[in-house]
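Here it is: the structure, laid out below.
Here the complex is missing a single protein chain, while all its other protein chains stay put.
What follows is chain A.
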């Protein structure tokens, strides 16, 4: 681009050599104006032509002995884009010395401090800037984000709400939603995200996050709606596809879910949640070997993820490989000790490994931890019945009936037919008062045990993805500062990615002297 050279005006317009004897009145040399080339610098900067921009800045600074505020400012912006925050901070400080009355310069200084992780200092500078400029949403928003990093959630919420009143922005909504989630107020977070989606209905980030929140609450219709919208705007959105796929899996559309996952598998070849869900799809289609290999890949990539281990245990139980099932389930229990279903499955594995004592203990733990899943009690009842402890079995059976009735009142959950089938047999065997209308002949108890275990999958399959993806959704909500990741397990998932099965070593094997 040819630059209009305004700089070389000091010489007379005509060459002196041609007219040596004509004494022309010399022009007064014009004083260089400080801001003369700002338009050019700005033009280069917004065209992302940073090299040319740097040259222009250099010339300008050289001419003005570093007094040109805008040149310094843009140079600092470029340095920030290159990731050199410390240097850009120094330059912004120079700017604010050159022009101490500008709120913009102070804001930039504070922003640099924020990017360096010095949140307290950033808050102080933002407060200074707020004194110069009362009506600025950016200051409020950034203050909110800084407070969030410092865990002052209430102050953060106030600031973000102020920012929303001044000027509504997607980012502010996201941060506000995130703070509600960090404090565990899902319903409030949903309210915030609803407003946000009304305000900007095409933001896929907001749509997926809202969809995932609905998914967590189990409001499938709305979740599907929002995720579908997100996918219309961005058909390859990883999180949305994962969430939509996991929803389809819960409803049993495994083939549809698999086609969805196929879209993402190319872009995210090493994503543990994705492989886990694909594995569970195959499991649903009764392709157990494929399921195991997918799940094992997921487990290799994320060794700390209890859900993958849980699923692996489940599949191995179905395959009747009880030793491996016990191994994976006990690993999952180590990572997630507060979950009833895990102990129940562990007990089922132990029963088949002929360790009844430990199986009983495990069931006790499961019953203590689990409040609403009747399967636990049913399985326990079957075990006790098989051991000849009729009384204990009856007790567990009644517990189960309580849970079933409670569930019936709560929601129109349809029970797994296999479970109902086994329950009646046990009921008949125990001659318990039948509160549920179940009539079927009794088979030998061995098959009950098996049936009870194999009824597990269909009812407690938990493809992860939903809540995993939520963690990711939260963590990548671009805000003015990145907020803490939602669930610790997610960040673990990120960092543990690096754990790898080890370099096989063969240092000595190669020495040709040996062979």
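Heads up, the rule we're going with is that a contact is a pair of C-beta atoms (placed from the backbone, for glycine too) under 8 Å apart; a residue touches a chain by one contact, two chains touch by 3 or more; residues count from 1.
Basically, contacts and distances are computed from a predicted model.
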Chain not displayed: protein name in its UniProt record ("Light-independent protochlorophyllide reductase subunit B", "Trafficking protein particle complex subunit", "Creatine kinase S-type, mitochondrial" or "2-oxoisovalerate dehydrogenase subunit alpha"): "Creatine kinase S-type, mitochondrial"
Contact partner of the left-out chain, one of A:126, A:149 or A:282: A:149
Of A:332, A:345 or A:426, the residue in touch with the unshown chain: A:332
Selected from A:121, A:219, A:268 or A:353 as touching the chain missing from the view: A:268
Contact partner of the left-out chain, one of A:117, A:201 or A:235: A:117
Residue numbers in chain A that touch the chain omitted from display: 80-81, 83-86, 107-108, 111, 114-117, 119, 138, 149, 267-271, 293, 296-297, 300-301, 303-304, 309, 321, 323-324, 327, 330-335, 476, 478, 480-482, 484-485, 491-492, 494-513, 515
